[in-house]
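Note that one protein chain is taken out, while the other chains of the complex remain in position.
This part shows chain A:
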Amino acid sequence: MLTQLHNVEQSLNQVILGKSSQIRLALCCLLAEGHLLLEDLPGMGKTTLAHALANSLGLSYRRVQFTSDLLPGDLVGMSIYDARSQQFRFQAGPVFSQVLLADEINRASPKTQSALLEAMEEKQVSVDGETRALPTPFFVIATQNPLFHAGTSALPESQLDRFMFRLSLGFPDHQAEHQLLQRDSSTSRLELLTEQLNTEQLRALQQQVPKVAASDALIDYLLALVNSSRHRSDMLPLSPRASKAILRAAKAFALINQRDYVTAADVQQVFPYVAEHRLAPSSDAQESRLSQLLLLQTPCPI
């Protein structure tokens, strides 16, 4: 199965050029059953990444463009009166899909944002007093414009916390962009993507993640790292949920790297993407200053 995963990674790399580490991290987030927040300027390939992921994993994919007048009902769906059967019938919203791309999530009103966030955390939605389970796997890729852009309302800390990873794609390098311009259009490439890994296989991989070994010494190091954020005034402290997320992400990262144990290097690799948006919600995703600082200041004895 790991070979299939590798194939997925390779085909994604052909669609989004020169961003192999971000792609690997996005896959890692998916394996760890976390949600992904992409923060970037418009036109950097966020949507393409989400779409390509869904396509190559054979997952159902829906995209919602968030606007300030988007209502919760538009997202989760609503009951509509069916005149023929003379009863209300639930019309499922776009949230009932395996990959949901929530585009420009920070442009929606807080009410809508929190409706999505309930779905993310509970993997279910409650409409008209009835709780409906969401399909599995359920993976939200949210994108947001940098906060200084007009018409954005920032996600509060508690909601940012629900996203396991925050990534930024960043500009492609010269060679990659050159190649991008030479070929016809990326959407056509997107359609060429075939299913490399079916849902069952993905489930199986996701279930392998918790079984990746993490030794006591490694967990001690992770805790030292997390603890170092807890008595400082220049950053928000990392919660236990954050430390759980870091470990899980590190495990997934180890799995992608075809290991059955987590190393300190794995933790160091994923730490900036898992921790930075929890340490400083309003920071720029491009530079993970605070988490790099913590990494530098925490001794790694193992």
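The working rule: contacts are C-beta pairs under 8 Å (C-beta built on N, C-alpha and C of every residue); 3 or more make two chains touch, one makes a residue touch a chain; residues count from 1.
Heads up, the rule we're going with is that contacts and distances are computed from a predicted model.
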| item | value |
| --- | --- |
| Complex member absent from the view - protein name from UniProt, among "ABC-type polar-amino-acid transporter", "Transglutaminase-like superfamily protein", "1,2-phenylacetyl-CoA epoxidase, subunit A" or "Phosphonate C-P lyase system protein PhnL" | "Transglutaminase-like superfamily protein" |
| Sole residue of A:Ile80, A:Ala133, A:Ala204 or A:Ala265 that reaches the chain not shown, by the stated touch rule | A:Ala265 |
| Touch list for chain A against the chain that is not drawn | 213-218, 220, 260-265, 268, 295-302 |
